[in-house]
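A single structure is presented below for examination.
== chain A ==
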Amino acid sequence: MSYIFLYALVGMGLFTLGLYALIIHAHLLRKILAINIMGSGVFLVLVALAARTEGAAPDPVPHAMVITGIVVAVSATALALALMLRVRSETGRAELDEEPLSKFDD
Partner candidate 1 sequence: MNWDTWLPLLIVLSSLLVALVIFVLPEDRSKTRTTLNLGGAALKIVLVGIMVWGVFNGHHYETRLPLLPGLDLVLRADALSMLFVALSAGLWMLTTVYAVGYLEDSPHRSRFFGFFSLCVTATVGVALAGNLITFLLFYELLTLATYPLIVHRGTEAARKAGRTYLIYTLAGGALLLLATIWLYTLTGTLEFTARGFLSTLDSSHHPVLVIIFVLLITGLGVKAAIFPLHGWLPQAMVAPAPVSALLHAVAVVKAGAFGIIRVVYDVFGIEFSASLGVTLPLAIVAAVTIIYASMRALFQDDLKRRLAFSTVSQVSYIILGIAIVGPMATIGGMVHLVHQGVMKITLFFCAGNLAETLGIHKISEMNGVGRRMPWTMAAFTIGAFGMIGAPPLAGFISKWYLGLGALEAGQDWVIFVLAGSSLLNAGYFLPILYVSWFKEPAGSWPAERCFGRYETALALLAPPVITAILALTLGLLASAPFSPLEWARFITTLEYAP
Partner candidate 2 sequence: MIEMHWVVIVILLPLTGAVVCFLWPRQTVVSGLITAVGLFASVLGLTWQVLEQGALRYAVGGWGAPLGIDLYVDGLSLLMLIVTAVVGLAISVYSSAYFRLDRAKHFWPLWLFLWAALNALFLSADIFNIYVTLELMGLAAVALVALSGGANALTAAMRYLLVSLLGSLFYLMGVALLYHSYGSVDIAILSQRVESSPAVWVAIGLMVAGLLLKTALFPLHFWLPPAHSSAPAPVSALLSALVVKASFYILLRLWLEVFPLTNTVPGQFALGQFGLAQILGLLGAAAVLWGGIQALRQTRLKLLVAYSTVLQIGYLFLAFPLASIIGWKAALYLLLAHAVAKTAMFMAAGNILFYGGHDRIADLDRVAQRLPLTLSAFGLAGISLMGLPPSGGFIAKWLLLEAAIRSGQWWWGLMLIVGGLLTGAYVFKVIGYAFTRSDLPHEPGFVPKRMEWVALVMALLAIVLGLFAPLPLALLEIGSPFGESLR
């Protein structure tokens, strides 16, 4: 087993952790960051596994995909942040408008 897989596993871990944070945190900035962390996890998996064949040069296609992915992620993040600012200026708080979930936990 190649050490490359370790990177891939770390990518999967980031993906999972990002998902946890996305669910748990109420503040929108944290949610947006969590999405970015999940994205980084996916990119890490893509790039790391591209180099797993020992002795061969890394596969360039996933690299290109990741670059494309990053630009998409940047764009999405920019829109998300702008939207968050608008939500905050409109509602006074940067959270999704919902009652706390604990209210339904009985």
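How were these picked? Simply put, all candidates are chains of the complex that A comes from, given by their letters.
The criterion applied here is as follows: a residue touches a chain if its C-beta (ideal position, glycine included) is under 8 Å from a C-beta of that chain, and two chains touch if they have at least 3 such contacts; residues count from 1.
These numbers come from a predicted model, not from an experiment.
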Complex member touching chain A, one of 1 or 2: 2
Complex interface listing, chain A residues touching candidate 2: 15, 19, 22, 28, 31-32, 35, 38-39, 42, 45-46, 49-50, 52, 61-62, 65, 68-69, 72, 75-76, 79-80, 83-84, 86-87, 90-91, 96-97
